[in-house]
Each structure stands twice: as C-alpha cells, then as structure tokens.
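Every protein chain of the complex appears in place save one, which is left out.
Residue numbering begins at 1 within each chain, and the chains themselves are lettered A, B and C in the order written.
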Amino acid sequence: MTYLTSTDEHAVEIVNLKSLEALVKERMVAQGNRGAFGYLRGAAEDEWTLRENTESFNRKTIVPRVLRGIDSADLSTSIFGIPLKTPIIQAPVAAQGLAHMEGEVDTAKGMEKVGSLFSISTYGSTTVEEAAEAVNGAPQFFQLYMSKDDEFNQYLLNKAVKAGVKAIILTADSTLGGYREEDVVSKFQFPIPMKNLESYSVTDGVGKGIFEIFGAAKQGLVLDDIQKIKNWTNLPVLVKGIQSPIDALEAITAGADGIWVSNHGGRQLDGGPASFDVLPAIAAVVKKRVPIVFDSGVRRGEHVFKALASGADLVAIGRPIIWGLNLGGADGVASVVEHLNHELSITMQLAGAKDIESVKTTELL
Amino acid sequence: MTYLTSTDEHAVEIVNLKSLEALVKERMVAQGNRGAFGYLRGAAEDEWTLRENTESFNRKTIVPRVLRGIDSADLSTSIFGIPLKTPIIQAPVAAQGLAHMEGEVDTAKGMEKVGSLFSISTYGSTTVEEAAEAVNGAPQFFQLYMSKDDEFNQYLLNKAVKAGVKAIILTADSTLGGYREEDVVSKFQFPIPMKNLESYSVTDGVGKGIFEIFGAAKQGLVLDDIQKIKNWTNLPVLVKGIQSPIDALEAITAGADGIWVSNHGGRQLDGGPASFDVLPAIAAVVKKRVPIVFDSGVRRGEHVFKALASGADLVAIGRPIIWGLNLGGADGVASVVEHLNHELSITMQLAGAKDIESVKTTELL
Amino acid sequence: MTYLTSTDEHAVEIVNLKSLEALVKERMVAQGNRGAFGYLRGAAEDEWTLRENTESFNRKTIVPRVLRGIDSADLSTSIFGIPLKTPIIQAPVAAQGLAHMEGEVDTAKGMEKVGSLFSISTYGSTTVEEAAEAVNGAPQFFQLYMSKDDEFNQYLLNKAVKAGVKAIILTADSTLGGYREEDVVSKFQFPIPMKNLESYSVTDGVGKGIFEIFGAAKQGLVLDDIQKIKNWTNLPVLVKGIQSPIDALEAITAGADGIWVSNHGGRQLDGGPASFDVLPAIAAVVKKRVPIVFDSGVRRGEHVFKALASGADLVAIGRPIIWGLNLGGADGVASVVEHLNHELSITMQLAGAKDIESVKTTELL
Partner (left out) sequence: MTYLTSTDEHAVEIVNLKSLEALVKERMVAQGNRGAFGYLRGAAEDEWTLRENTESFNRKTIVPRVLRGIDSADLSTSIFGIPLKTPIIQAPVAAQGLAHMEGEVDTAKGMEKVGSLFSISTYGSTTVEEAAEAVNGAPQFFQLYMSKDDEFNQYLLNKAVKAGVKAIILTADSTLGGYREEDVVSKFQFPIPMKNLESYSVTDGVGKGIFEIFGAAKQGLVLDDIQKIKNWTNLPVLVKGIQSPIDALEAITAGADGIWVSNHGGRQLDGGPASFDVLPAIAAVVKKRVPIVFDSGVRRGEHVFKALASGADLVAIGRPIIWGLNLGGADGVASVVEHLNHELSITMQLAGAKDIESVKTTELL
C-alpha cells in the first residue's frame, strides 16, 4: 500500500515551536500515520533525557546587558568557510518522506530559502543526488551511518562527493537503535524506502524497524574511521553524537574537523545527560580548534543563544523542522527557521549582543 | 469604536494580591477586553522568567528575631530627599487607560493617598501634565522611552520638567518588544492613544502593537544618554532594567543617580534570571552610592521585606496596582498598597525589624 | 448561641497522622464549625512555611545501622528532672474548646495517660487550675502570652504557680497575629471564652479574631522579661518561638532554662525557614547547656527521630493532637501519641538506636 502523507506547500504561521508537535500529530494520525508520527517524535525508554534536553536550558540564564548601543542583531556566521545567514541549521533526520511526500527535497529547499545548511541522512527517503539537485548550489552535508561493508561505504561517500556535499557527518552514537518504546508498542516498520540504500545490494529498509536498520550498520566504529572517511572523500569530517570531552579530544586527535555535540534528541541512550549540560566541558577541551555544532532539545531562540554562549558555533534543529516540513513543505521548513531567527534576534537585542561573536562571548549565569 | 473599561471608584477588599488577577480577568473579558487584559498580564515566551520572579523569593528565608522590644513597625522612608510613607512605590506601566477610564490620573491619586510615589510612562494614556495636575504636589517621576529623535526627547522631557516631576527613569531594557505570545495570539493593538506621543508629530500608538511601539523607539541606547538627559532636565536619572552588576557600575560611572533593578516583570527577555536573584550582586557593587529601586515579581509584604534585605531601597509594584486600578480606581490603587503595607508591617513585627533601616540590615538565610 | 463541638470519648484507630485532618474537617464542617476548623488548621499567607515544615524532614535521611544487638527501643526520657515515657510532648494550643467540649481538660488527661507532658496556653478554653485538677499530679507547663499589663502577668503566673505547673513557656514569636488568610476569609472570631482571661478585668476573647487577641498582648517583649518571669515564679522558663541561633544564645544569657525551637506551625511568619532547617545551627550554639524542645511540622515517628538526631531533647505535637482530641477526647489524644510512639519505636529499632540517647547521637545524611 502506498504511504500517503502531507503535500502542503506554504508558509506556516508559528507562535512557538513547541506548539507544532500537537498540530502535526493531529494531521498524521488523521492520515493513518500514527506509527510514523511516533517514530519521528519518540525517544528512548522513559524519555528522561529527551525532557532534560530542553529543561536543561533553564539551568543557565542570560543576564541582559543594557545601554550598549545595539541597533540591531546580525545573525550571519559561517562554517568551513561557507557563509550562513543564521547559526541555526538543520539536524540530519532519517526518512523525511514520513512527514511529507517531497521528503528531504523540500527540507533542502526550505533551508536554502533561509540561507542555511541542509544535511542529508544515509537513511533519507531521498538520495543525496536528488537533495543536491533540489537546490542551486546551496551548501549540503552528508550524514553517514557507516556500514559493516566498506565497499558500500565508499560507494555511498563517492555518491555524496559527486553530489557536491561540503562535509561528511559521521554518526557515532547509533551503533544500535535506542530502546524507543513508542516504536515497540506500535511495532513501527518503515513504510517507505531509504533510497540511498536501495541503489546498492542492501536492504532499503522497507518493512524493517529502526532497531534492525541500525543493527545492519557497523557496530564497532573506531577512531580510525574518521581518517578513512577523510581519505575516501577529501572532505571535512564532523563526528556527531559526542557527549564526552575525552571523545571530543580523541576525535580531534584522530583528525575530526568538527565536533557535533548531540545525544540524538534523546533517541539513543536514556539516562544520559542533557546535551546542553555537557557542552561547556566539551568546548573547554576543544578550545576553538574545530567548530562545534550543537543539537538536542533546542526549541527557542533563547536556547540557540545559550548554546552559542556555551561553546557552540552552530545550532541544529531536528524534530521542529520536520514539523514545519509536514505543515508546509519547503516553505514550512523556512517558517520554522525564520521564527527561530526572529526569537534569536529579539533575544540578542535584549541581551545586548549585536552579532554571533558577541553571543559566543556572553557569560551565562 | 470607543474603548470602554472600568469606571469603578471605591476601596477594594483584598485577601492577597495574587487573587486579584483572576477577578480582573473576569471583568475585562466580560467587557470584551480580553486582548487588553492579556497585554497587561502577559510576559515573554514561556513566561519562565515571569514565574521565576515570584518563585525566587522562596530561595531566601527571613529568620524571625524575637525579644527585641519591637512595639510597632515604621514603614517610612525616602528617596532623593522625598519623604515616603512606605517603601512600596508604583512601577511605571504603559497605557493604564486599558484598565480604567481614568487611567494614570487615578493611579496617581491612589499613590498620593498612601503617601507614596507615582511614575508616569512615556507610553501612558495620560499626559505627564494631566497626571501632575491630578494630585496636589505629591511626588512623581517620569519614565522615558527614548526616541530616535532627540528633538522629541527634549520636547517630552521639557514637558515633564515643567509638570514638576522629581526624577527621570530611563528605561534601558526595552529597545525592542519582548516576544509576548499572548499578544501575538490575540494580535493585540492599542485601542487608545498614548497621549504623550500625540502632541508631537509622532504616532500615538493607536492600532499598533507593542512590538511596533518599541520598534519606533531608539534601539541603540548608550551610557552617554544618561548624562544627556541630566543636562536636558537637571533632574536625577534612574536607569531602569538593570540585571547585571557591570551595567550598574557603568551606569553609575556614567552619572546615574539611581539603579532600578528590574526585568520588566518578565515581559522582555525570557530565560533571564529572576530579578530578585540578581539583586544582591548588584547591591554589592552599588555599595549604597545611589539608591536602588527593585521590581519584578513582588506579590507579598514578605517579598518587599526580602528585596529590602537584599539591597533595595524602594520596591515597585506593577501589575497588582493595575488590578487595583481596574477594581476600584484611585481607591483601589490605594487598597493594594495598603494591603501590602499591612503584610509588610506584620512581617517586620514578626521578623523583629522596627523600621526600614532594620529591614535593610537583616540577613536572610 | 452556644458553640457545640465533639463530645466523643474513645480511642481512635490511626493509620497515620496526616489522614486525621480530613476526618476532623468533615466532622467540624458538619457541625457548622468550618471557621473554627480553619482557625485550627490554617497558617500564614501562602502557607509556604507550613508546607516546608514537613517537607524539610525529607532533606535529611536516617542511615539505618544493623547488627548492633538492639532488642527493643526504650523511649523514656526527661526534662528538668521530670521523667517522661516518651520524648513526644504536646505543644500548647489555644482555645481547644473549639475541637472538643472538654477542651484542655481532655488533652491534659490524654497526655497523662501516655506518661507525657501537657502545656496549657494563656488563651486556653480552660483555666490553668481546671487543667491541673483534671490530672493527678501529671506534669504540666504554662504557656504565657505576656500582657502589656504586668499586674495581669503576675496575677496569671501566680495562678499557674499555685496550680503546680513545672515550668513557664514564654511565647516570643507572637507579638502580633500572623496573616492567616483562612481566618480573614471566614472572618473568624472566637465563639468561646478564653477562661484565663475572663477572671481578670480583660476581654475573654469572645467575638474577637486572633489578630485582635495578639494585638491586646505585649508587642515589645524584651530579653529582660525572661528574668522577670523567673523572679515572679521561681520556675524554669522556656523561650518558645526561637528560629535564630543568636536569639537562642541571647535568651540563655538572659536566663532562659530551655529553648523551644518553633515557628508556631507556620502560623506566624510566612517565608521564614522550616523549623527543622534551623534546628542544627541552634543546637550547635546551645551546646546542651539547656534542653531544646522542637515543634512545627512533625507528623511521623521518623520526624521525631530526625529532630532528636538534630539537637532536640523533646518534640512537641500541635495540630495532630487537636485532631485526636476532636475524634476521641482524652483517649483520642492518647491514641495520637501512642501511634507516634509506635512509629518512633519501629524507626529506632530499624535505625539501630536502642534509646533516646542513641537517637540523639545518630548522624543524619
């Protein structure tokens, strides 16, 4: 049976990001896609880490500074020399075709509209080539779930390089699926193919659960895999899923060009720390040698500000962008980032930070 | 269409200040003024800082002292040589015509009745002259939202000086409107003019939202603006919206005659600290060189006591006074202060503090 | 109109002390005594300190010790040489006639039954003589609310001495009534006389609220009042309502024979610390020179244990004993203490403390 989901293509009026989840739930359940919604929304076990991810931002406060002559807030920044209009980028999310018939194509277009960065997942509903063709040279990264089969890894990375991606994101935190109870209860299986897989002689994921998908990937990832990918692609490699300062150090020593601090939105290890709580210690050891991308729990411009002030260079958004995708396609994705940009720029003005550099040097209380 | 709101003029029986909000909500909604009520009540984003403002008082406790021969509590105090019967003053609030047909005129009269201080906002529904004429020489301050246009600033301050105000309050925390979701949802626009604006060739605010109003004001406020205002007016200048000790120090160095510790009742930057939490560190750097006014979250005489014991010289009340204005006009405003005075005097007696100086030297636990 | 309340006289089956309040509420409301119940139950303002009083016990834990050869728990102890079968005594409570037609007479009998201590309040529904006559030589203390009129104070203390009380409790924390909202809302006035007052030319309290009663008493209590009472009575004087180590020290220096750590069950100053939270610091300055009685918030044998382990010599119970009085008269009062004794003895056995001295030397975590 064909999987049917949103085909909406329009800007979305947004009061705040948290309110989008309920809207999307209603729509997806009405279309019979409760399991798919659960997969997109859910997290591991008690979802304690999921909640902590957002709660943790309340443990630090922004002390507003005044009379500093701030006329307006400049959100522009860059990574690896790529200029971005905002520090808010998209976190790679698998199987976006669950949320919208256009899948990653629309997400890529949305991120292009706002002058920001799109990353395509190995487990995307769209090939890396299709995502690249959807936009006119806007920057894209490729998120690699490494296979046990190095030939397949090379095949895949080769496609990504040819498609013109600017960096590789090596996912390190998912050598096994987290124990996500909502998927267990709904017995969720992917109803649509993972197109990057189907072009090779591997399963395309249809009819599999996430636990099987991750099980088929490589468990025993090692630090040397970083250099291996660099050699294969000649591209910068970010290691995604770092929560420990030691891992950050070792990854940099092993050649990582960027550290992506993330706990996979609480979807992998429950009972681990909030991602925001570990960021300062990681930033302290990274010492600005490579850029830090941060994700997990960000729902407010205020959270973006606090992450930047705690050591992040870019801040990635996962689920809320998928909600925007469902609600309005490419324009919906853009609406989500624009709304966060709006909140961030108000926060910056009221905090007395005129640009991203100023935000980064703000001390939180 | 004419905006209709309360015309009540009578004392209000008050059990506690928190209970007033629901009463006023019921009345304003019944009169069709839900949006106006939302504007008066609301705060920024998740309203986390709003809640923290009041919650934070629970993080310090008053250790009662006994057998100290306290016969009664004397609440009298002063600022800039102006005697006051109570340390509880009124925090300037814009557009009080939303709550009562008499607007600031009644608030001014109410504060006169209790021998305390009234401050009129640039964005008041009443002109500074009307407010001054409403009372017979009772002390008033003028709260300035600085314009991009210095000629207008001088015009406005000149009016204030002629009206006889005793000090200028420079609002530093509102170079942009906070992201107040209740206003966003209700698409709130001011239904009544801001009379101090309409006498000059600027918009009087009718049909505008608060985000536009603040947008029209000066964003790039600087420390030198303090001295500029002092030169123009020859009056003491308090800087309102200070949350950082560094800002307090710099403002004093730049000539400020008073520091007003406030986060605008949580209406501007959400995710900032509770105002009470930052007060001790600010008091520590101010070192009694200039008076400190405190606001944000005060709902109990106990809160007034704790703020005074943490470094404040005066404590200002915002929303609850507006609730009193709605419920009973000038007498309602007086009822609110009298009730707080009652709670404060009981707290002082039970804590063993005979006057405001004793309160200030009380150590909290 | 005559005030009618419980006449029950029987033992009460008790699961735990917290459950008694709801039972009593139902009974007293059914008899038309909602206001009287509110007066007995209520506390000041937000009742934050009331709640903290009990919550605070959770901030310390008893680390159970094992294999220490504890055969059974011995609860006996003493104060001023008076042997007691339990460290659990009764906290003086005014106007017990509100809860039971026999008032303090039954409470005194109940405390005698369990071999513990009864204290009669100046504001009791029963005279000190009647309470003394109710029992056959069981120890009683007299709680003094000092009057502005020293002749009345002497008259009253003289009655107490003649009635045979063993000590005087000087109430130091109530020079004014706390702001108790439940009484304000119900406009509670005492429906029955305070008999110790009516024998002298002062109001007996009928038709007055607690705020007026306390207002008629002496506000400006001083340290010298301790010695004055000792001279008048030649009895040990305990100062009740101590929350500050400095006050404890000064009271001892001024001649106090005992320190009663209490915040009046949260009925006086709201926003003050939990009584249990200040106990260790007070015990540290008292250094066992005089006994410490503790009250406020105790609802479990575990709480008694924790208070004793934090420096208390005796632990007093207020409201729950009044609930026992209402439910079963003298036997009901005894049931409450017996239940707490039962919980305490289990706690001692499981904690590995064989007697009250062992409890006092237990270190909490």
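Note that contacts are C-beta pairs under 8 Å (C-beta built on N, C-alpha and C of every residue); 3 or more make two chains touch, one makes a residue touch a chain.
Everything numeric here is computed off the predicted structure, so don't read it as measured data.
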Quick one: jot down which shown chains the absent chain touches.
A, C
Selected residue (touches chain absent from view) among A:4, A:22, A:82 or A:185:
A:185
Touching the absent chain when the full complex is considered, from C:7, C:61, C:158 or C:199
C:61
Using the touch definition from the top, which of A:263, A:296, A:335 or A:358 touches the missing chain?
A:263
Identify the residues of subunit A touching the omitted chain, counting contacts across the whole complex.
45-46, 48, 172-173, 175-179, 181, 184-185, 219-223, 225-226, 239, 241-244, 246-247, 250-251, 254, 263, 268-273, 277-278
Absent-chain interface as seen on subunit C, which is shown:
15-16, 57-58, 61-72, 300-303, 305-306, 342-343, 346-347, 349-351, 365
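We take it that only the chains that are shown with their structure count from here on.
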According to the touch definition, list the chains common to the neighbour sets of subunit A and subunit B.
none
Which chain's C-alpha centroid is most distant from that of subunit C?
A
So the centre of each chain is just the mean of its C-alpha atoms; given that, what is the distance between subunit B and subunit C in Å?
43
Between subunit A and subunit C, centroid-to-centroid distance (C-alpha), Å
61
Subunit C touches at least 2 other chains through residues none
